[in-house]
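Dumping the structure here so I can ask a few things about it.
For this view, one protein chain was removed and the others were kept in their places.
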Amino acid sequence: MGRRITIDPITRLEGHGKIEIFLDDAGAVENVYFQIPELRGFEKFCEGRPVEELPRIVSRICGV
Amino acid sequence: MAKLNLALYWASSCGGCDVAVLDVNEKILDIAAVADIVLWPVAVDGKYADIEAMEPGTIDVCLFNGAVRNSENEHIAMLLREKSKVMVAFGSCAVSGGIPALANFKERDEVLKRVFMETPSTVNPEGVLPLTRCEVPEGTLSLPEFYKYVHCLDQVVEVDYYVPGCPPTPQRIWDVVQAIVSGNLPPRGATVGATEKSLCDECKRIKQNKKVKRFYRVHEIIPDPERCLLEQGLLCMGPVTRGGCGAQCISANMPCRGCYGPLPGVIDQGAKYISSIGSIMDVQSPEEVESLLETIADPAGTFYRFGMSTALLRGANR
Partner (left out) sequence: MENFEPKIIGFLCNWCSYAGADLAGVGRMQYPSNLRVIRVMCSGRVDPTFVFKALSEGADGVLIAGCHPGDCHYTDGNYNTLKRIPLMLKVLEQFGVEKERVRMEWISAAEGSIFAGVVKEFTETVRKLGPYKRNGLERGGKVG
């Protein structure tokens, strides 16, 4: 069995991320999974909001 | 004096609160002089595993921003609560749900469907949705559970102090940091970094007679920059919102949306605002009332813009 290295959370960037690195027996990288464990759903909750209010809402997608 | 251990964390948030902390500019060096930052994903480092390995109470103060949207947010909130002597709900999302909590107007499944299947930029013919557990050849991967409701921090853990604002202003943040460092904090449970009076109190505009015959949406008029916006028919939430931001939106000639949260003693900012709006409407007959109300585009989404998690009706009938 190879080794598994988990980097959680990845830091110094905007947003949430997690990386799972799988190494084979020789210690070489076999596979890497990058995961984004966050979702807020602006795509949905902006529906029904007045269009002129959107600049003040979607500016909170990313504040960095 | 020994250095303080400080943690800053973001749950369901935009990072604006973290950037607001950086906006204290060179004073950040003063913070670094008195505190070791053990976790601050956006700017420093720190892994969850390091926090898990700490003794309870290792962290002196945790500034927690962001709402609790999923099981990871909840887990980290509980973890940081256990390790921190003082837990601060920092920013509107942590205090009352903030913008992410607007999703409480929608069903969880509707949100997932829209995001992962329907948006024009999405290609997902098989309709794959994120799974909390997923088997891959190398092992099992996991993702947090997306909750039905967006919660604020004190709905999942005990909170010691509240710092409202979307985001809190750097000046107010500096006040809070100084209070922490000097040990000069008010009794637990207090709101810090905001005033005890309404925003109208710090708003410099001329206030005369609040009698409104119709409401305007912000793009419909260019308001007089000297006079109260509410008197000009713009739904400004100043009367029910705590002061502290320095009337930022107002000085951009835009009405307040209430990010500094309800006044002391008010349990539901939106309900209070309905009450104040009711008394300034300058109409009498039910028909006139109806047509005046037609000029308000999205009452709930406006009055609860930053407070859906703490709304008394949150998630009602769903």
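To keep things simple, chains are lettered A and B as they appear, and every chain counts its residues starting from 1.
Here is the rule we use: a residue touches a chain if its C-beta (ideal position, glycine included) is under 8 Å from a C-beta of that chain, and two chains touch if they have at least 3 such contacts.
Predicted, not measured: the structure shown is a model, and the values here were computed from it.
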Omitted chain's touching partners, listed by label: B
Which residue of B:Glu52, B:Glu118 or B:Glu290 touches the chain not shown here: B:Glu290
Options B:Ser92, B:Gln155, B:Ser198 or B:Thr241, residue touching the unrepresented chain: B:Gln155
Absent-chain interface as seen on chain B, which is shown: 68, 74, 105, 147-149, 151, 154-158, 266-268, 270-272, 274-275, 277-279, 281, 283-284, 286, 289-290, 293, 296, 298-301, 303, 309, 311-318
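What we mean here is this: only the chains that are shown with their structure count from here on.
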Distance between the centres, which are taken as Cα means, of chain B and chain A, whole angstrom: 21
Of all residues in chain B, those that touch chain A in their complex: 10, 12-20, 40-49, 69-70, 72, 98-100, 102-103, 105-106, 110-112, 114-115, 119, 130, 136-139, 141, 143-144, 146, 166-167, 217-219, 254, 257, 297-298, 301-302, 305
Complex interface listing, chain A residues touching chain B: 2, 4, 7-9, 11-16, 20, 22, 30-31, 33, 35, 37-41, 43-50, 52-53, 56-57, 60-64
